[in-house]
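Of the protein chains in this complex, one is absent; all others appear in place.
Labels run A and B following the written order; every chain starts at residue 1.
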Amino acid sequence: MLYDIFIDPFVQMYEMPDFFLQVLWEGFVAGILYALIALGFVLIFKASGVFNFAQGIMVVFAGLTLVGLNENGVPAYLALALTIAAMGILAYGVERVVMRPLVNQPDIILLMATIGLTYFLIGFGEFVFGGEPKQMITEELGLPTGSTAIEFGERGLVILQHIDIAAAVIAVLMVAALGIFFNKTRIGRALRAVADDHQAALSVGISLNQIWAIVWFAAGLVALATGIMWGARSDVSFALEIVAFKALPVLILGGFTSIPGAIVGGLIIGFGEKIGELYWGGLVGGGIESWLAYIIALIFLLFRPQGLFGERIIERV
Amino acid sequence: MFYREAGQFKTSYKADQALMPILQDRVGLLVILAVAFVVIPVFANDFFLTSIMIPFLVFSLAAIGLNVLTGFCGQLSLGTGAFMGVGAYAAYKLTSIFPDANVILMVLLSGVFSAAIGAVFGLPSLRIKGLYLAVTTLAAQFFLEWCFIRIPWLYNYNASGAIEIPHREAFGVVVSGAEATPIVRYFIVLGITALIAYLMANVLRGRIGRSWMMIRDMDIAAELMGIRPLQTKLMAFAVSSYICGVAGAMMVFFWLNAAEPSSYSISLSFQILFMVILGGLGSLSGAFMGAAFIWILPVFLKFIPGTIGINVAAETVEHITFMIVGALIIFFLIVEPHGFARLWQIAKQKLRVWPFPY
């Protein structure tokens, strides 16, 4: 028993390095996608202190809109443009209808409001596009398909899906773009000011409403990218919503306001989950992927309650 | 005009700290109890009892349970569904092992198991606060759900993977299983819910309830006044999980007759959380109001198209129900973030000065 837990998995890793590398790659890709979802959370949390539960459903919604439009005869790139526009309208609507009236309410109320938004978007999405899973229009969008096998001489081979590589590249580009946007532009500076203190930001003439709309739009774009990537790997369905919960442990590891934190947290969870499932999951009957992420985050939290990148909390009275 | 406490003087602290110091409130409660115990059983049909009243009461009890933890002790929990599931599976195992024991007793006992498990998952709350604590309860939710699927012993190795409630009698009547009549189930659920609600009202107005609220409102100050944070929080977790566990057991024993792991999924957790928030955090009567709103509204919406003669597919109705519920949640949060309980208070305040508000 002890052998199964402490030794056997590592022996396997050594003996079948190709399988281990494959697992690492899977973990890496899953991690990137978690990180992308978490990124959407971070954007909104940074600017408004709202824990946006609807980010998961926004991913689905963006994917659905894109595919749904294409199914109805809209060319792929036009559909993409229209979807971006739709995310813009959604962002404006959320700011106008949800955020603005709820300014200064306690966190839990805002959290609830985004869960209400989740319900609404689920109903709306299913109402317009139907509830059944859809195929992502990967090829139409000009995204790579197929896979490359990398051989290791005698020791086997690792298969890399092209779409996964594209996902990684796009994620990196997006993070870089957001980093520049946050740190180098005027709006980015206003955004950080709002994140620090709403009232102080207002007092120096920053429009909260405008900033929030921008942030929700940015989160919408991130959601769209995530939706495309995720949809290309499996399909576009509301089952994705449950995956969005994984963003919470990711955020807890990385900190709610740190963009690099989201990436690192996502990768830790992605690697940890895949390795845990494939090497240890079998011992308890499998399927531990559903909760392992939370346990990993929990253990981290017990030792570092402030998250990986957070500053040490000094309590004051 | 009618709701006025003028002239009702309290001559003792005992009378002043009664649960309902105002006469009109006491009368109101008596009326509600009379309706619940007499009018509804006499006039309601089976459909009304099974589809509306029983689930409403079960959810109210679960909402009270979550309210203890989130509303009174300030610890956000997203694992209510799983704690309810623990109660259900525990009661199921208990009644399988002791087939002759009174099943109502087993249901009440099942809460002890969920209380223990709730307390274990409450342990990290000493170090983890706020939203961060949500990850603990999410871990509980997904881990326990996984247990319900992966441990066949829990569902007696049933091929379907579900628990099916056996035929049980208590006090000479069939109380569970397919043959139990709705009216019997209704009385059991009503009795347990009313009893626990009353007992919790007692706890909440005394020392223990105050210590929970102290932790909720300002944990540091509470600690500096001699409250032990860990003990107090763990007690809230345990009591809350006990109540949720009993609610979960009642849900399958006296309402659904059978349950799968997915019956106690994260969406149930959210449903209960909605009831608590919309009803009003930190209000027992709010728990009932929230449960009524979240449960009864969708049932009601389902019947609207048929009644006004429009033929719509059932799916579409469900989708629209989702939209409406979501929109209404946002609407009510905007109108009154403190929930129905506060709206009711404001209404009472208005009644007090009606019809001459100035």
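In this section, a residue touches a chain if its C-beta (ideal position, glycine included) is under 8 Å from a C-beta of that chain, and two chains touch if they have at least 3 such contacts.
Keep in mind that, in the parts below, contacts and distances are computed from a predicted model.
Undergrad: As a check of understanding, state which of "Sarcosine oxidase subunit delta", "Sulfate/thiosulfate import ATP-binding protein CysA", "Spore germination protein" or "Sulfurtransferase TusD" is the UniProt name of the chain not shown.
TA: "Sulfate/thiosulfate import ATP-binding protein CysA"
Undergrad: Write down which of B:Ile40, B:Ile183, B:Ile227 or B:Leu301 is the residue touching the left-out chain.
TA: B:Ile227
Undergrad: Kindly state which of the options B:Val112, B:Ala162, B:Met213 or B:Ile296 is in contact with the chain not pictured.
TA: That would be B:Met213, which touches the missing chain.
Undergrad: Even though one chain is hidden, which residues of subunit B still touch it in the full complex?
TA: 12-14, 17, 199, 202-203, 205-211, 213-214, 216-218, 220-229, 235, 239, 282
Just so it is clear, only the chains that are shown with their structure count from here on.
Undergrad: Please name which positions on subunit B make contact with subunit A in the complex.
TA: Interface residues on the subunit B side: 76, 124, 127-132, 134-136, 138-139, 142-143, 145-146, 149-150, 220-221, 224, 266, 270, 273-274, 277, 281, 315-316, 319-330, 333-334, 337.
Undergrad: In their shared complex, at which residues does subunit A touch subunit B?
TA: That would be residues 51, 97-98, 101-102, 105-109, 111-113, 115-124, 126-127, 131, 242, 245, 248-249, 252, 256, 284-288, 290-291, 294-295, 297-298, 301-302, 305, 315, 317 of subunit A.
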